[in-house]
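Quick one: the structure is below, and I'll ask about it shortly.
For this depiction, one protein chain was excluded, whereas all remaining protein chains were kept in their positions.
Letters A and B mark the chains as written, and numbering starts fresh at 1 in each.
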Amino acid sequence: MKRTSIASRVGLPAAVAGLLIFTLFPVYWMMSTALDPRASSRGSDVLPSGVSFEHFSRVWNEGDFDRYLLNSAIVGLGTILAAGVLALFAAVAVARFRFTFRTSVLIMILIVQMVPLEALVIPLFLQMRDYEMLNSLLGLTIVYIALSLPFAIWTLRGFVATVPKEVEEAAYIDGCSWPRMFWSVLLPLVAPGLVATSVFAFITAWNEFIFAYVFMQDSDKYTAAVGIYQFFGENDTAWGPVMASSTLVTLPVLIFFVIVQRRLASGLAAGAIKG
Amino acid sequence: MRKFVIGAVSAAMVLGLAACGSDSDDEGGGGDALDGKGKTLDVWIMKGTNPDADPFFAKLNKEFEKKTGAKVNVEYQQWESAQRKFTTAIEGGPDQVPDVAEVGTTWVPQFAETGGLVDVTDEVEAAGLDQDLVEGLKDAGTLDGKQYGMPWYAGVRGLVYRKDVFDKHGLKPPTNWEELRDVALTLKEEEPDMIPFPVAGGAEMFAMPFVWGAGGDAAVQEGDTWKSAINSPESVEGLQFYTDLATKDGLSPAKVTTWREDEVAQEFTKGNVAMTISGNWTPKTFLDEAPELEGKIAAAPIPGQDGGMSPSFLGGSYLSTFDSDKKELAWEYVKMATTGKFAAEWAEQTNYFPGTNTELEKIAAEGDPLVEPFAKQMMEAGATVPKTTAYGEIQASQVVLKLVQSVLKGDASVQEAADKAAGEMDDIFAKSE
Partner (left out) sequence: MKESLTAEAAIAPPKEPSRPGRTSADAARRRKRLVTLTRPWLLLAPALAVLGGLLLWPLVEVGKLSLQEYEVKFGGGVGTWVGFDNYANLLSHELLWRTVLPNTVFFAFACVVLTVAFGTAVALLLNRLGTIWRVICSTAIMAAWAMPAVTGTYVWVWLFAPEDGLMSRIAGGLGLIDPETTNWFTDRLAFYAIATLNVVHHGFPFVAITVLAGLMTVPKELYEAGMIDGASAWQRFWRITVPALRPIFLVVTILSTIWDFKVFTQIFLMPGGSGSNEDVMNLGVYSYIEAFAKDDYGSGAAAAVLLTLLLIAITLVYIRTLFRQGEEDL
């Protein structure tokens, strides 16, 4: 695609600029308010009244954010690893095999996530109590795995389905066993899908609030998403610390994405070679 | 039925002082059967009431450990969603609930009904505390004669205004509704950049003083049943006056229609509000946020329709004990925290009022101009909302706010909106019987 028409020479940069403004302005607002020493009275000023790290240091020192971020990272990574593996297996099953109840299973996977989370809080709480998984990061991780699986299975199913069957068959003709074909042919080809699903799973785990709050009795097991809420008071909201803690929650996701983004590109390369 | 907390204080004060004076230090140790060694008490406290609560609890817990040998683990809960956490924990049973918890007065009926909270009526009496509790607050946590915990701190709303602005234009704090309107109209004239008097559509307790002040009420009890009264002629008169301030006199611009109390407070600290209803806990936070307002803020009770005061909502928090195997120990902790020096210290640090008359009187006697008017309001014209779980549902459905907002938006007249609200209230009352 090396066409250089006038439209693309002007249109592309304009589209990029528009996209960046739309996506980043609210983010800019969050971050600049986090730095604004008089955050609560900012009003409509595009620039903050000054730059100071006082809200960040308050969040970090008083708000226990170092611990919360660590918890979030443990839960987040646990979720993406487990959800990725489980979803990939399941996706291969539904995309590559024909079996009775296949459609029912697929629909069921969709249906379980249609229920509003609010309605699940109490049943799931009691369920986890019976599994003795309350007040534990592992229990929370398992819940997030469950929450991210439906999307992951359906998406990966789409990716597995787009891999031409001939590619697989070629592998068999070369004498590969099924597991070997899975590992060295299918996996690289669906890598971009795995990236997309793990980004999704990570964000699900990272930003979820109500379970992370309700399930934990000890505050040292809270995740960062819960940490934000401590700055909403009954009578007033400390906007500076709210925005600073939100920034602290947002940044690791970005870092995570920058890391996995390379995979997205290498997935492309793999796809191009094999395709 | 609303309860006016009139005069209870002075009568109870003498008793209270006597009770407190004699047993402040050794009474708690009287329960020497209580050996808490090796035990840990879980305590849930609401976050943010005290900007820096850690030193307070460090001190309290140390003293508690000295006395009983038990350790205390304090967890702060967040107003935004604490109710969910409590509800799930209650469902979860004794292992999930804390031993001691701060419970907002409006939550007490709901939690008590689940059977999770311990009835401490006898304990309160045995400790000689029952006469010393602020009447309205004690009442808020008592259902069918059973008291579920100790009142810990309380707050009430009054009028907060900009003294410098009032002085500049020779204005005095209003003493009746007509004056309130006149003062606000003058302010509108003289200070066009300020909001003279916010009629905030998201603040239920801004509207209620006008309902009560006109002699109306949200609902009244008839025998065992409750019936809405929000559309009674008195209630409508009060609401009419209140909303007219915005819709007829333009004393509150369109943006205020959706404001909650915290937004009004925020605008006050920015210097954009001349006079508003505000909680007794707010003036100090205003000064913390905006030190330039030092000396420029003053307070007054909410004026009555024709003088005197309009009743204002008396709310606060209880320290309650949950039905766990450590409930005796937990009660010991509650007693320590809600009486004597710890109660006083907590009230001072949070800018709220303590729940016992003894401590309240001490504060009122100090004569702080930013405290005294509120103390007066609390002692002489505090009111509570109907004390039934059904009214909790009515508040959760935001019936009064819907009423106010639809009038402010111009969708309905006060009478129409009030009739609708009354219908909704009666539906909820009927359903909960």
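In the analysis below, a residue touches a chain if its C-beta (ideal position, glycine included) is under 8 Å from a C-beta of that chain, and two chains touch if they have at least 3 such contacts.
Note that the structure is a prediction, hence the values are computed from the model and not measured.
S.K.: Pick from B:Glu65, B:Glu91 or B:Glu372: which residue touches the chain that isn't shown?
M.R.: Of all options in B:Glu65, B:Glu91 or B:Glu372, contact with the hidden chain holds for B:Glu91.
S.K.: Out of A:Leu24, A:Val51 or A:Leu138, point to the residue that touches the absent chain in the complete complex.
M.R.: A:Leu24
S.K.: Who touches the missing chain here, B:Gly48, B:Gly202 or B:Gly216?
M.R.: In the full complex, the listed residue that touches the missing chain is B:Gly202.
S.K.: For review purposes, identify every residue of subunit A that touches the missing chain, sorted by number.
M.R.: So the residues of subunit A touching the unseen chain are 1, 8, 12, 15-16, 19-20, 22-24, 26-27, 29-30, 42-44, 46, 85-87, 89-90, 92-94, 96-99, 102-103, 105-120, 122-124, 126-127, 131, 142-143, 145-147, 149-151, 153-155, 157-159, 161-163, 165, 168-169, 172, 178, 181, 189-190, 192-193, 195-196, 199-200, 203, 206-207, 209, 225, 228-229, 242-243, 246, 249-250, 253-254, 257-258, 261, 264-265, 267-268, 271-272, 275.
S.K.: Just the residue numbers, please: which parts of subunit B touch the chain that's not shown?
M.R.: On the subunit B side, contact with the omitted chain comes from 84, 87, 90-94, 97, 110, 114-116, 201-202, 253-255, 257-260, 323, 389, 392-393, 396-398, 401-402, 405-406, 408-409, 428.
Keep in mind that, in the parts below, only the chains that are shown with their structure count from here on.
S.K.: I'd like the Å distance between the centres of subunit A and subunit B, where a centre is the mean of that chain's Cα atoms.
M.R.: About 41 Å separates the centre of subunit A from that of subunit B.
S.K.: Could you list, by residue number, the parts of subunit A that touch subunit B in their complex?
M.R.: Going by the criterion above, the answer is residues 40-41, 43, 121-122, 125-126, 129, 134, 209-210, 213-214, 217-219, 226, 229-237.
S.K.: So in the complex, the part of subunit B that touches subunit A is made up of which residues?
M.R.: Touch list, subunit B to subunit A: 42, 46-49, 73, 75-76, 78-81, 84-85, 87-88, 91-92, 95-96, 261-262, 265-266, 269-270, 279, 281-282, 285, 289-290.
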